[in-house]
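Note that one protein chain of the assembly has been removed; the remaining protein chains are unaltered in position.
Chain naming follows the written order as A, B and C, and within any one chain the residues start at number 1.
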Amino acid sequence: MDYSQFGAMMPELIILGIFLLVFLFDTFTPDNGKKFLTPFTTVLFLLGTVAIWIVPGCSESVFGGMYVDSPACKAMKCILNVGVFICMLEAAKWVETDMVIIRKGEFYELLLVTLFGMYLMISARHFLLFIIGLESASLPIAALVAFNKHKYESHEAAIKYILTAVFSSAILLMGLSFVYALSGGSLYFSDIAASFNGGMMSTMLLVALAFVLAGIGFKLSLVPFHLWTGDVYQGAPTAVTAYLSVVSKGAAAFAFFVIFVQVFGQVYSQAWEWMLYAVIIATITVGNLFAMRQKNMKRFMAFSSVSQAGYIMLGVMAADTLGLASMMFYILVYVVSNLGAFAIISMIEDRTGLVSMDDYKGLHKTNPYIAVAMTLAMFSLAGIPPFAGFFSKILIFTSVTGSNSMALYMLVLIALINTIISLYYYLLVVKAMWISADEPKIQSFGTGACEKVALTLCVGGILLLGLVSCVYQWLVNVVGETFILPGLN
Amino acid sequence: MDLNLLWYLVPSVVMFACGVYGFVTRKNMIAILISLELMLNSADLNFAIFNRFLFPGSMEGMVFTLFAIAIAAAETAIAIAIIINIYRAVGSTNVLESNKMKH
Amino acid sequence: MGITLPILILCLPLFMFLLLGIGGVKMSRKVAGILGILGMGTTMTLAYIVAFTYFFSGNPEFIIDGVRQQYQVFDVTWLAFTPKLVVNLGFLLDPISAMMLVVITTISFMVHLYSWGYMEHEGGFQRYYAFLSLFSFSMLGLVVATNIFQMYIFWELVGVSSFLLIGFFYRLPSAVSASKKAFIVTRFADLGFLLGILTLSYFTDTFNFVSMTSNPMNVLAETGGATFMGCSVLTWAMVLIFTGGMGKSAMLPLHIWLPDAMEGPTPVSALIHAATMVVAGVYLVARMFPVYCVVEASMTFICCVGAITAFYAAVVACTQVDIKRVLAFSTISQIAFMMVSLGVARDYMIPGEHYSGLGYMAGMFHLFTHAMFKALLFLGAGALIHAVHSNDYTKMGGLRKYMPITHWTFLIGCLAIAGIYPFSGFFSKDEMLAAMFARHWFWGAWMTMVAGLTAFYMFRLYYLIFWWEENPEYEHHKPHDAPWQMSLPLIILAAVSCVSGFIPFGELVTWNGAPYHIHIEAPVAATSLTVAVLAILLATVMYRKKNPLPEKFRNALPGLWTAAYHRFYWDEIYLFITHNIIFNGICKAIAWFDRHVIDATMDGFAKVTQKVSYSIRGMQSGNVQAYVLWYFFGALALAIITLICII
Partner (left out) sequence: MFGNILIWFVIIPILMMAGLGLCRNNGMGAIRAVMVVGSTALLALAIWLCVDFLGLRAAGIDDEMLYRGSWMWYAPLNIHLAVGVDGISVLMLLLSAIIVFAGTFASWKINPLPKNFFLWFALLSTGVFGFFISIDMFTMFMFYEVALIPMYLLIGVWGTGRKEYSAMKLTLMLMGGSAFLMLGLLGIYWHSAPEGGELTWNILEIAHNNAVDPTWQNLLFCFTFVGFGVLGAMFPFHTWSPDGHACAPTAVSMLHAGVLMKLGGYGCFRIAIYLLPQAANELAWIFIILTGISVVYGAFSACVQTDLKYINAYSSVSHCGMVLFALLMLNTTAMTGAILQMLSHGLMTALFFALIGMIYGRTHTRDIRQMGGLMQIMPYLGVCYMIAGFASLGLPGLSGFVAEMTIFFGAWEDVDFFHRAFVVAATCSIVITAVYILRVVGKLLLGPVYDQHHLQLTDATWFERFSTVTLIICIAGIGCFPNWINETIQHSFLPIVKALQTAI
């Protein structure tokens, strides 16, 4: 075996390296040195991100094609890193609280391990590697969800999460076993793709596809595989919720695209196009319908993220270069917008323990800047120009309609009508902050440096990502370089 | 009697169904965990038999099964840990009592 | 003719309006009044110069071979709808517009002068003069219009100045509602006018009067025989245009605004609602006369409307108590007279008549004389009201001793309107009746009857004001003649009414500009004079002294009297239609529909969404077992549905 092949896995190695350093630091520094853990991790991670960005990728596949680190994969990893970095900044204050401080090393370690799993998901070109990545991205999260040991909700969320997660992995494995049966005896993506051809159609294939979709759909919380989302997001520590809602989702979405377009591309129109069609409509609509009733901000964001996942999936529906690029752009924008919102939710929760939307009433009087930032985040999530969310939405819509199929136009129409519902509930937050005449419940408070940086990054992203077209251009370029997408049937 | 693919596949699917049924009907979390194991094992079985009957030339399915068993073990470990936590917190492992967050 | 004078005639009143309107607040009453009067005086002088130049200079621009020409002093593009259909603003000089210039500026000047005294103690004096100037501007613009669209523009403007002036005492609810009524009724009529213009100009591709009237058969040809609901489109167009005239000239059934318009200051009534604006309808028909002649049906329509209105108004005038309303109905009746006169005229020779265009000339003549004596009567009424502080003749009586100037001038006015030789009304009315008799005996006879009624009600009014019985309240408040500013216009107008009958009108104003020598037709003159004198005698018998005779008459015909007193219930009918049907029936229904159907539907979308959102909350039961059940069957359902769809 040629160990130099590991050299191609540079991003994974870097993350692993950071993980080890953090682990060692956490284990071997005396207690009074622990206070440097957070800056140490954050800075290290930032450096690591830069390194991943700079180190040239090796675009040929290694390990017999099991692993590939193409520019697109690397771009996706960078996007995830942005999310994780902001998450870390947001968590900086929370990990110093009494109940968590002794376990803050674990927090970072688990975070890094899941990220490592996601990297594998993104780069995997073999189902074994993919499953390993998926599981290592999903199991540590159960521990993270249960992190607030003193809070009952945290446990309940964790048990719901872990049971559903295992169930979903059983379903996924079942589906994969059928895929294995239908393929030529190989679990390499390229081999499976080659063995599928337009003509083959069987009940087994459909069940296989449905199960695979359900298995990955769990991570993306697509309807009807989303039911854990609300409870888990509500119960988990806010920092974890934020992480769960963007980073974990982003990685799964990319993997979803790769698997469905690259592996099952040949049976697009026969089989999974309509499955996905139905799932997207259900996801966007049900997510919206649930979100509009929520008062708890975290639960609210949970359902809003369900519906956002539906929009992300539109990129898969487009199933071409533009679709993938738009999807990645959407994820990036979603990362900054959602984390912007979560930064504020977590700040307020830390200071006051309040998470209800009603508690946000009159926020602009006591904390005007925070109110503005939250407003921008909400507008961006709702897709209001000139904020980034508008561009990501429109770009993804544009990519979907590219085939000029009437069905896809109708899909976009349904999605667009759903944006009105989503606008409604995002505006409810804005209304609570700006319009409600009640006396503010939340006193004026200061923000820490980390939070400031996080919020600045988010607001900057919201304002600039759309107006500056180079990010999207870059994504289109890297996707174009990487994927020679198979013609879909 | 020729033991063909179907003789293995049917029990595997039945096992999977039992797992789902058990998950949905059991009240004790441990029992639910056992049901999940059934489902996972049925999937593993599938891999093994498909490999054995359809693609006897290679070993991919078998290898996959081994990995899957390992992953299942990890999953169970974490699940057990969380169940113990729950038990500590509320003194019960009844899944119906863990439904404070809803709607 | 240079364009300086015509432009000045139009611009001076406009300038005065802006000056008094914007700067009036800062001016004293005196300055405003003097400015207004001076402005109008100048305008009058200029208008006289222009008119006299037109009539008497003999310049070949104006008269060729004894035939007076239509002359467009200027005509500039204002708005080009299409390259062909262009709205111009211009100044057209022809016999009728020159005559109208004289009439308008004269009466306007008289009213300006008169108001100086009449309005002395009223608030908003400056505003009043501003509005008068606005009206004068609009009316002048209307009569000199070179095209029908310009006429329409100024038509609307006179409408609004009328609205402003009727509602001058805007604190009184009655004045406000009267002004509203006047505006809306005329606006409704203008809708017809507009539709008429639309239809006509669609075929002719021009608005210009000269090009339409110089070759009316062309207009007919351009419509290409198109018909709508059995009538040719030209008929529709001309009748619709006439509808506009009916509104402004208060013809039945659009007359209801005019009696109410008497809520305005009396000088305004004299200017707008007696002499100038209300004859705009007549002027419109005269302007489009050759085109109307092409469409026989429209001429018959005009005759019928005129004849019915004339009689109706005359009957109603016999019963009214308010002196201004009597005059208002008399105005309606007299304008209807002119309408009939125009309606019987033709621009071509009819066998058996020596001059078919007589009605046109006579109508214009009556327009002129009527303007003078009706303004006189109104201003006289104003003097009376000024003295007695009431519009009601029951508060008057026996005033001849207290107000001699008013008495004599009023009497001259009455004689003129009754058509007594040698006052001006005699001549014009005689010509009109002659034209009507020439057309058909029925028109002549009918209108002679109306002329008799006219004499009767005017003298009824005269006697009830100046004779009858003195009001005992004179003890407390002795009425007296008005100050000179008010008396002077009365005297001037009375003098004009005495002599203007002798103007050789036929030499000046005829439909084609060719002179026509007026001669009095003895049989017609004798008949009408006799009828008039008899009517005056009857009035003398009944009303000279207080006696029970009128009471007896009234009791003899109670139904007729009450109906006439209530103006045959036209107002009630309109009120019913507008208030009960349109307002309560249509508007409220639509508003209700908007709130409870359309808006409720939109709200309904939101409500349904909320409901659905609420009803599916059970999906999120909190039980993880239910979650995986959804999960599992969701996955299976996906497969099965896709399977079904594909098969």
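Rule of thumb we're sticking to: a residue touches a chain if its C-beta (ideal position, glycine included) is under 8 Å from a C-beta of that chain, and two chains touch if they have at least 3 such contacts.
Please read these numbers as outputs of a predicted model, since none were measured by experiment.
Put simply, the hidden chain is in touch with A, C once you look at the whole complex. Only one of the listed residues, C:Ile3, C:Ile520, C:Leu560 or C:Ile598, touches the absent chain: C:Ile598.
Across the entire complex, the residue among C:Trp78, C:Trp408, C:Tyr421 or C:Tyr574 in touch with the chain not shown is C:Trp78. Interface note for the absent chain: among C:Leu5, C:Ile49 or C:Val160, the touching residue is C:Val160. Touching the omitted chain from chain A are residues 322, 325, 364, 368, 379, 384-386, 390, 394-395, 397-398, 401-402, 404, 409, 412-413, 416-417, 419-420, 423-424, 427, 430-431, 434-435, 469, 472-473, 476. Contact between chain C and the unshown chain involves residues 77-82, 85, 149, 152-154, 156-157, 160, 167, 170-173, 176-177, 180, 183-184, 187-188, 191, 194-195, 198-199, 201-202, 583, 586-588, 590-591, 594, 598-599, 601-603, 606.
What we mean here is this: only the chains that are shown with their structure count from here on.
Taken pairwise by the contact criterion, the protein chains are fully connected, each one touching every other. Between A-B and A-C, more C-beta contact pairs are found at A-B. Taking each chain's centre as the average of its CA atoms, chain B and chain C sit 96 Å apart. Centres computed as Cα averages put chain A at a distance of 27 Å from chain B.
Chain geometry summary: the mean Cα position of chain A and that of chain C are 78 Å apart.
Touching of two or more other chains is recorded for residues 617, 620, 622, 624, 628, 632 of chain C. Across the assembly, chain B contributes 23, 32, 95, 98-103 as residues in contact with two or more other chains. The touching residues of chain B, counted against chain A in their complex, run 16, 19, 23, 29, 32-33, 36, 39-40, 42-44, 46-47, 50-51, 54-55, 57-58, 60-61, 63-64, 67-68, 71-72, 74-76, 78-79, 81-83, 85-86, 89-90, 95, 98-103. Of all residues in chain C, only 606, 609-610, 612-614, 616-617, 619-620, 622, 624, 626-628, 630-632, 634-636, 638-639, 641-643, 645-646 touch chain A in the complex they form. Here chain A touches chain B in the complex through residues 127-128, 131-132, 135, 139, 142-143, 146, 149, 152-153, 155-160, 162-163, 165-167, 169-171, 173-174, 176-178, 180-181, 184-187, 230-231, 234-235, 293, 299, going by the rule given at the top.
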